[in-house]
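A single protein chain has been removed from this complex, and every other one stays in its place.
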């Protein structure tokens, strides 16, 4: 009969336990951990690539037509997510981020929803063309960032659940 | 006083029953790691019970496959009151990547009230500890409500 | 008046056989009445002997036809009831009475009942005659009647092949035993020209143990070993016990093998007065030890309820033989106590087996299960019997087994012989194994899941339960009042064993005895008192604790609100089977204890091969045992 762990057991008695006191001492997840999704609605351009790459269909998008433009809501359902980071990787604008927050505990569905809403303005109605088309075409790219500025402010009220 | 003592006991000694309903074992391994020396859930009184009759908290992992559905329902019924059902990982919540499969009959809330869900695929052991702590609170309120 | 009681008690039983044969085929109830009256009268008569014999210490002698000894030479047949005889006589009458009551309902499904009762009463009368008689040849006659009655009863359910087979085996081996006894008797008569036990005792007291006497002695030991089913002469017992109706199996274990034990005691202690020889003590202790060990291990391997009980009978007889082989006061007390207890609990267990057979039609442990729900009383009574035989306090088996352990160990201290410690160890292990095999029966018959085909099983009728209740109550009484039992039953019997001189004096007259026992009749002392075990105070403790528990329960410890019934059709009350639907998944008796059997498989295979069922081998075993005993006696007993 051999008791290979006898010595170790006895010596462990006097040593400090290797247990982490988790709920008392908070713990940071390691670098690269894929936790709760954070959606930066201000960066999103509604390309829909994330939806296409999401294997479990955790991302839904609703589009409401409003006067100002399309009110677009991205909804990430953490209860369905595999945390594979595909969406973040494929996001051209880096609007999706998987944070290190691992503690995702909830009692109902709402606790697992990450939503982000922004309004995609309709392209401005083409004004009566002034003298030449070329300057108008050159102006439009300059106007586009200004147009996205506004919805970004509105996106402040996006729901960011803890 | 007796009631208070029992409540204290319930708070301090929740026993878990783990049901795997076709999970990929990711969550199961994380749950087991909760009772390893590193996380040592036993210091909070958690213990893995072998049978539903001993359990207070039922931890379900996996999408409910059609094979396991019947067994799950029967086992859940056999747990004595008060009991709390905890779903662990995304699968019982929504079937995750398996949803829509011909052999999956989830999600779990079709068959019982899920009291606490822990998201993650799989959740980190710390998250499981958080979820179980929440489950204990719910267990206490359930005991009081009786 | 008291002088006539023994012969009347015997004759009432034989008369009962005769009358029930005459009138029995006419009317069921008349026959039952006759049987009840006969067995009841016999019981009352032996009970009436209790006061003069057990309490006042009289020894009753009765010369048939008043053929009293002429000039110190016994010519007639005498009955002599000393305390030992009465002790066994009480066992016999109680067992017969309860067995008869049980038979009324139990046998009602069989045909040919009138014949059954005739043979039944013959068996009863012969054993009572055997223990009351004071005549060597009469002993042979009675045991011969007993054997043939037993064979007839074994074959009673002759529509089953097993019954016929068992009866045949029993007939062959039993006849060999009887012939050995007869041969021994003949040799004794040739030597002493008398058949009276008392006179032979007296003559042997002064005579040398010549080879002829040793020859006769060995033959008789062999013969009575067959009657008591002592290993290796036990081989027919399991078949016979299992094949006979349960009320008869109860008689077999209660009185038939007790008759063998009584014959042994009477011969080795009183007639041959040989038990102060260490070699004789060793012989009996050795036989007893292997008997109890082989009996119990064979029982562990059985899968039939009654066969299992039969092997336990053998095992328990081993205890009795071991204890009386010690030949100390403590040992004899333990041995006789265990003989009494064995009758009580084994009778109870056989009746339970009968009840199971009555309501389900089988005793196969692998088929039965879950009967506790259908037959709660039988299950409870069976548990009492099982605990008693396993020696769980406060039942009676504990007391007597404890005396046996004490006795063997004290003997080892006394003689400084380590062999007796070994006997103690074996006795304790055998006790645990007994528990194991009864756990097996409990699990496979009464608990677990109920097979579909027994869903309509019912509790047995009241008249079958009454004897079981009485036996269970006696088990408990003998367990919690050991001091009373020892004072009134065991102690006189033990003293009677030890005082052969008294036996002679009563039968042949005081003058004759003093002439023979020139240095005076030794008066034995009973130097043992129950000290280490006081069950009454223990029981009081138990009661107080129980009350305390009841209080806790009432004040909300176990809130009855939480105890949920199991009557509705909810999955919640299914047995947990890892979520599977509760199909029939009863662990059968054969599959229990594989861990044990696996480790001892060499031994079990050997035992399996020995019990091969070939009658020739069995006869050979009996004869060679006798030969070995003879050899042993010739070589070692001086």
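The letters A, B and C name the chains in turn, as written, and every chain counts its residues from 1.
Keep this in mind: a residue touches a chain if its C-beta (ideal position, glycine included) is under 8 Å from a C-beta of that chain, and two chains touch if they have at least 3 such contacts.
One rule holds for everything that comes next: contacts and distances are computed from a predicted model.
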Task: Chain left out of the displayed complex - its UniProt protein name, from "tRNA 2-thiouridine synthesizing protein D", "Dihydroxyacetone kinase subunit DhaK", "Divalent metal cation transporter" or "Hydrogenase" - done: "Hydrogenase"
Task: Chain not shown, its touching partners among those shown - done: A, B, C
Open item on the list: I'm checking contacts with the chain that's been left out. Which of C:30, C:47, C:392 or C:628 qualifies?
Closed with: C:392
TODO: Tell me which residue among C:186, C:357 or C:428 touches the hidden chain in the full complex.
DONE: C:428
Task: Touch with the omitted chain, as defined above, among C:59, C:166, C:379 or C:489 - done: C:379
Task: Candidate in contact with the missing chain, chosen from B:30, B:56, B:115 or B:130 - done: B:56
TODO: Among C:52, C:99, C:331 or C:370, single out the residue that touches the unshown chain.
DONE: C:370
TODO: Identify the residues of subunit B touching the omitted chain, counting contacts across the whole complex.
DONE: 5-10, 12-15, 37, 40, 42-45, 48-51, 53-54, 56, 78, 80-82, 143
- [ ] Mind listing the subunit A residues that contact the chain we can't see here?
- [x] 1, 3-6, 8-10, 12-13, 15, 17-19, 21
- [ ] Since one chain isn't shown, list which residues of subunit C touch it in the complete complex.
- [x] 370, 372-373, 376, 379, 383, 387, 390-393, 398, 402, 405-406, 409-410, 412-413, 418, 421, 424-425, 428-429, 432-433, 435-436, 439-440, 442-443, 446-450, 531-534, 537-538, 541-542, 544-546, 548-549, 557-559, 562-566, 572-578, 582, 585-587, 591-596, 598-599
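Here, only the chains that are shown with their structure count from here on.
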Open item on the list: If every chain is a node and each touching pair gets an edge, what shape is that graph: line, ring, star, complete or other?
Closed with: line
TODO: Compute the distance, rounded to whole Å, between the mean C-alpha positions of subunit A and subunit B.
DONE: 28
TODO: Let me have the rounded angstrom distance from the C-alpha centre of subunit B over to the C-alpha centre of subunit C, please.
DONE: 58
Task: Rounded Å distance between subunit A and subunit C, as computed from the means of their C-alpha atoms - done: 85
Task: For subunit B, residues contacting two or more additional chains - done: none
Task: Residues of subunit A whose C-beta touches two or more other chains - done: none
TODO: Give every residue of subunit C touching subunit B within the complex, in rising order.
DONE: 556, 570-572, 574, 576, 578-581
TODO: Sort out for me which residues of subunit B touch subunit C in the complex.
DONE: 2, 19, 51-53, 68, 70-75, 77-78
Task: Touching residues (chain side subunit A, partner subunit B) in the complex - done: 17-20, 22-23, 27, 29, 33, 35, 55-58, 77-84, 102-107, 111-112
